[in-house]
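Excerpt of the complex: some chains, original placement.
Letters are used for the chains, namely A and B, taken in the order the chains are written, and counting of residues starts over at 1 for each.
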Amino acid sequence: MNVDIDGLFDFDAGMVCAEIFVDEDVYKLELERVFGRSWVFLAHDSMIPRAGDFLQTYIGEDPIVVARQKDGSVRAFLNQCIHRGMRICRADEGNARSFMCSFHGWTYDTAGNLTGVPHEKTVYRPNTFDKSTRGPRKVTRVESYKGFHFGTWAEDAPSLLEYLGDMAWYFDAYIDRYSGGLEAIANHRWIIPANWKLKAEQFASDALHAEISHASAIQVMTPKGTETAETNHAVRAVNATGHQFASPYGHGTGWFDVPGSLHPDPVVANWENEQRENVASRLGALRADTARGHATIFPNFHFLLNGTFRVVHPRGPNEMEIWAWTMVPAEAPEPVKENYARSLTRTFSPSGMFEQDDAENWAEIQRILRGKVARGVRLSYEMVHDPLPSGASEFPGYVVPANYSDVAALGLYRHYADLMSSHTWAEAVEMKLQREAAK
Amino acid sequence: MSPDTESMSVCGCDPASLRELRAQRLLHREAELLDAWQFEEWLELMTEDLRYWAPVRTNRMWRERSRSISMPGESAHFDESLDQLRERVDRLATHMAWAEEPPSRTRHLVTNIRVEPTADPAEILCRSNFLVYRTRSERDMDQVVGTREDILREVGPGEFKIARRTVIFDMATILVKNLSLFY
């Protein structure tokens, strides 16, 4: 495996070689260096509320069981019986006291500890066979931020909080808006024949595509007679200025500076507007009125201001599998929650009027990359902006005064290239420090 | 199917056969309209109070099977009133709905049509299985398979419309890149 990462990027010119979306060796290295080392979203509290609640998910292509323990903690382990490799837990989700492997019956508690081995005493040598060392690989570290649990295989990764850095401030604008927090009330899963990074960069950075990619949805969802009025949220968004934040750890988010709810459903919009003061008192006026749009927590956790939260599992270089949850304010009245959910079904699910067209674009991009010339092309990430001077705004971190910008995407790939070029986190962080120093 | 056909009498021997034949003709006509991209005409097969709903399936152990199909208010692939369906149709009619421009080529294969009466003499319950085959662009091909449970309402003598539709897609993970059309 011989991948020349440096040759694939020109960060000064804003160029990314299309090869990163299709090359098999790049993908193999990603599984090792990106998914093998990043903090990957595992579950939210509301998905496994009770003791014994579990769900299956993935870190990259590795299957993971995440389960709520009796003590309320959340544990995660590789969903592979170390005996002969069988998948231990075979349901998407549920509630269980233990798991029995269907091959030879080894049993595990919900933390992944091996608790039973049929005929253990008669078939294994007690001096060499120790159940406590024969469980599945535990996810090395599981940490959580306000009910969102992340895991990483890397011993040497920074803490989750350090990893999120300034992104936490923006994350809060989505998840810590309301006193009850969020709860997941719906989930969609589907596949798109396209590379996972197309999704990652779009949620970090690409507000620009909406007016063209989603022209049809915007047109029909615009209430008649409001095409230019200030009650039309699409028009308001496009006419507004915006900002983008890029994190040194690859996260990114962007938004338009539009006060008031942008939700297309009037019931939801009214409710959100009613909450404005509460939100402002929790998060301050800035995050009550702005700082929400689209976001990526590197590498594959994405969300929008309309309540879709999604993890995107890579499935080879040519396919992504999207798991999208509808997360709504726990304290909202039922009708509001329902309309949040119905609205997402109609816009950002597999049948969603926005989502469909993204899938079409990504799938076509990917297919073209079968071409030898096409995969060598250097794509344009040239919408660059200078950051706000330090202290010019309350927005933390590296922020540019535009949402039509490639800055967050470039930040994402900058961190991606650091990981792909390094063997340890220390090495990757050192790269960042040296660049910082060189400025 | 010409208006002439619609008005043709159907086998009047017994109510069960009658219902079956009428339901079958309605579903076949519906499929024809969908495959011909005559979506406006398709909407006319629906009653004003239509509910068009598709729950989501998850992979669960048998003992939790009751939760393997989502309930109303939980996850859904479609959850539409007639007006909302019309919005989807209008979207396709902009011909800027890139997922369907250039248009896909679909074929609705409808089988296992089963009919039974309901408590309401004006309504019948009609179940059917389907396979929707879609090709698009140069070489894309996919299939969506499932079952439907419709409430058909008699809105005029011998004339039925679809008053409620529940579509069950069999896939837990949707194995196609979008559900851009109708089922």
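Quick notes
Heads up, the rule we're going with is that a contact is a pair of C-beta atoms (placed from the backbone, for glycine too) under 8 Å apart; a residue touches a chain by one contact, two chains touch by 3 or more.
These numbers come from a predicted model, not from an experiment.
For the full complex in this file, the chain formula works out to A x3, B x3 (one representative per kind shown).
Everything below uses one rule, namely that only the chains that are shown with their structure count from here on.
Chain centres here are Cα means. That of subunit A falls 34 Å from that of subunit B. Here subunit B touches subunit A in the complex through residues 54, 56, 58-61, 64, 67, 70, 73-80, 84, 87-88, 90-92, 94-100, 137, 140, 172-180, going by the rule given at the top.
Considering their complex, residues 90-95, 185-193, 213, 215-217, 219-221, 321, 326, 338, 341-342, 345-346, 349-351, 353, 355-357, 359-361, 363-364 of subunit A touch subunit B.
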